[in-house]
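Down below is the structure, laid out as structure tokens.
A single protein chain has been omitted; all remaining protein chains appear in their positions.
And then chain A:
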Amino acid sequence: MAVKSNHVTIKGIKDGLVFLLDDQCELEELLGELRYKLEHSHQNILTGPIIHVDVKLGSRQISEEEKQTILDILKQKGNLLIRNVESPPLASELVPEEKLALKTGMVRSGQVLHHDGDLLFLGDVNPGGTITCTGDIYILGALRGTAHAGVEGNEEAIIAASYFAPTQLRISEMISRPPDEWETRETVMEFAYLKDGSMEIDKISNISRLGRDFNVFKGV
């Protein structure tokens, strides 16, 4: 088995070795190369006295099982003592901040609903009421009041509502007031976003064209 690509980089440091494992290629490919290097090409270098080893996985997300496989391969060489495995935090630990929060109720005149992150609000926002978010705002209900998305300066934030009749819209620093002719438009679910420094409104079905990393469904 001839391995030309270089997914596994072995670097020597003062008190041991560092295994830099590429985080873009397939895991199987990586494991194959790791085995090959340990058993064939780098066999000579890797025999001898006990050496401390650090493993760096880059941004690759791996399961506990996969991690064990990597360690098993390294342990085949009796003289390699694994000191540390550096991997990004598990997906489940990352999610809470990004998860879409769900709230229900009614934001009436004079009331302010604030949320840190993205918000899915089931209910109406009445004239005089305000909803603010550091992320996106999605309203399943009527938006008749003011909505402010990306309050801390996120210009990528959007505002969407099933019934889109806001008093005022704000995204980041941009403030927009719907033109009067909105009243007579068809009632389709819409969203507002910033494009080249001005606010635009579009049908919700065009949201995937924004170029943001929405989880776009493309069919099977």
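Keep this in mind: a residue touches a chain if its C-beta (ideal position, glycine included) is under 8 Å from a C-beta of that chain, and two chains touch if they have at least 3 such contacts; residues count from 1.
Just so we're on the same page, contacts and distances are computed from a predicted model.
The unshown chain of the complex is recorded in UniProt as "Septum site-determining protein MinD", chosen from "Septum site-determining protein MinD", "Probable peptidoglycan glycosyltransferase FtsW", "Aspartyl/glutamyl-tRNA(Asn/Gln) amidotransferase subunit C" or "NADH-quinone oxidoreductase subunit J". Contact with the undisplayed chain is limited, among A:T69, A:Q111 or A:N154, to A:Q111.
The residue from A:G32, A:P88 or A:G128 that touches the chain not shown here is A:G128. By the touch criterion stated above, the residues of chain A touching the omitted chain are 106, 108-111, 124, 126-129, 142, 144.
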